[in-house]
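All protein chains of the complex are present and in place, except for one that has been dropped.
Chain IDs A and B follow the sequence of writing; residue 1 opens each chain.
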Amino acid sequence: MEAWQRLKRNLGELWKSFRGNRMGLIGLGLVLSALAVAILAPWLTPYHPQQVIRDENGRGLTFAPPSVHPPLGTDDGGHDVWAQLVYGARISLTVGFLAGFIAMFVGSFFGILAGYFGGWLDNLLMRVTDVLLVIPDLPLMLVLVATIRQMQLKISPLTVLILVIGLLYWTSTARLVRSQVLSIKERQFVARARAIGAGHAHIIRKHILPQVMPLIVANTVLILSTAILIESGLAFLGLGDPTKPSWGTMLNFAFDRNAISNGAWWFYLPPGLAIVWVSLGCVLLGNVLEEMLNPRLSGHHLEGEAHIVKLGEAE
Amino acid sequence: MRAVIGRNVKISAEVQQSLREQFGLDKPVFPDQFLMTMKQWASGNLGVSWSLRRPVAEILLSKLWNTILLIGLGQILAIFFGVVLGLLAGWKRKTALDTGALIFSLIAWATPTFWLGIILLAAGSTWLGLPTGGILSPQNVGKPLHTVLPDLAVHLILPTLTLTILYLGEYMLIMRSSIVETLSEDYILTAKAKGLNQWQILWRHALKNAMLPIVTIIALNLGFTVSGAIYIETVFSYDGLGKLFQTALTKQDYPLLQGAFLLLAVSVIVANMLADILYTILDPRVKAT
Partner (left out) sequence: MSEPLLSVRHLTTHFELTKQNFACALEDVSFDVYPYQTIGLVGESGCGKSTTLMSILRLLPANARISGQVLFKGVDLLALSEEQMRAYRWKELALIFQSAMNALNPVLRVDEQILEAILLHRLMPREQAWQRVQELLELVGIAPQRGRQYPFQFSGGMRQRAMIAMALACSPSLLFADEPTTALDVMIQAQVLELLKDIQKRLGLAIVLVTHDLGVVAELCDQVVVLYGGRVAEYGSVDQIYNSPQHPYTQKLLESFPDIHRPGSALASIPGTPPRLTDLPPGCRFEPRCFARLERCREQSPPLHEVAANHFAACHLLEEKSSTL
């Protein structure tokens, strides 16, 4: 029980030091605001993303700038861009978060197994992650998605995306967890627990898990930012679900339907900004968490000279 | 297959069957098709593209150099500026330069590649009159490259700029932390005690040590640069491997897709090997083992 209690105590201290960190707070703010927008979408706009806005004559209001149709104008099909943006938040965040969590679970699972049991399991994990690290990520994902599609299984495109992203980005978590578990394993209380006959599952649950948890969380937040970026990229290339547009899909539409040549900046600018917003938030948050858990060096030798205080000068 | 042939519905049943036999599609996918493909690849035959109706290998080679040009240029610029800025940022920590550099890197990291491309494309073509895509203007296509260099250069500006901006942030961060770590080592204190000034210490003692991790990172990065190329070539309609990959994907042209993927994977592996060799040359500690 002690390990979990210690963790709770440390969390309290962590929160206190986090509160004073400006970067961390900004990151948290960015992420929470994006979540709020996604959840509150229907209340933030009277329109539906699929709804066609019509002008006085009943014709579709295509590529209307924000000056004509606030707040963000319409796209080539007359749909309200702001509505697409806030509903798109739901898709982008859902896919990104789910993929991130899959990566977290798979990574932690393999990391703990490899670190705790060692031996051939560990070697296998190392080889697999080595291979995955070397293969270029996007081409591999594209090929995987294409292959799955060819098999014509009844999986929705979004689910495919979630699975593909989650199953490729677990390697960094796995390695991190593994090295942490390796160092914990050597410590005394593990030997003591084994001596009194505790089973592996028990040791892992009670002693190892609480110690790796904070690191897993910090790492996962960083992976979330990657997941959101990758999702937007894959959606941009047309692998998303056109009926459920995420921010990436919006950009795919914008690009394919000539928003650029039509000067419709209100269509291609906001979705990208939204992606940067959330991704940056996750990165800031993740970096700050990681820094708090693994603080780094303070100063180096070329950071200025010592001050000579003249005798008689006030200190 | 069905997708391609489906469009020419009038092909007779016999022709369809013989085509299937030719491509081996009548046999089960695994293990026969797989082994067949492996054998083919080993002998250098990457199959024939369904959509372009030319041997895959030939198509790949024709586009390879375009992509190498783009990626190479972008990476070189990103490495150069990233290293210089990272050095300055790490040396003068906690100054405005350092903070600015950090903020820039973080934002660059969080920006989707293709979106930055779109923004620059829109801005560049509208305000600077830069071309909206392609490698060369339509009238110059097919001419030998050395005769149309200015045109090529103009077309390369925006895509290269996009690549450079994105990778600059990353290299800068890495160089910065590498320099900070190097400057904390004991031998820097020795150098200071010897009487060297800051510039001398940086140049003679710190730089070489700090650069070592960069080499490994650059190689590892090659995998991700390739991804960036796919996005950028799509946005700028740049006729290289990336765009080819994307086209093969949309048209479901599997031989082409597989061939392109193989080429990409192989080049990343080669790049890693090169990085290992380079590291061995630079770090005397590794040479001895």
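Miscellaneous remarks
In this text, a contact is a pair of C-beta atoms (placed from the backbone, for glycine too) under 8 Å apart; a residue touches a chain by one contact, two chains touch by 3 or more.
Computed from a prediction, not measured in an experiment: that's the story for all the values here.
Within the set B:Leu64, B:Leu189 or B:Ile269, the residue that contacts the chain not displayed is B:Leu189. Among B:Asn66, B:Ser178, B:Asn209 or B:Thr247, the one in contact with the hidden chain is B:Asn209.
For chain A, the residues in touch with the chain missing from this view are 299, 301, 303-311, 313, 315.
Residues of chain B that touch the chain left out of the display are 185-187, 189-197, 200, 204-205, 208-209, 282-285, 288.
As a working rule, only the chains that are shown with their structure count from here on.
By the touch rule above, chain B contacts chain A in their complex via residues 91, 93, 106-107, 109-116, 118-119, 121-122, 125-126, 132, 180-184, 188-189, 192, 198, 201-202, 206, 220, 222-224, 226-227, 230-231, 234-235, 245-246, 249-250, 252, 254, 257-258, 260-261, 264-265, 268-269, 272. If you check the complex, the residues on chain A that touch chain B are 133-140, 142-143, 146, 150, 225, 229, 232-233, 236-238, 248, 251, 254-255, 260-261, 263, 265, 268-269, 271-272, 275-276, 279-280, 283-284, 287, 297, 299-303.
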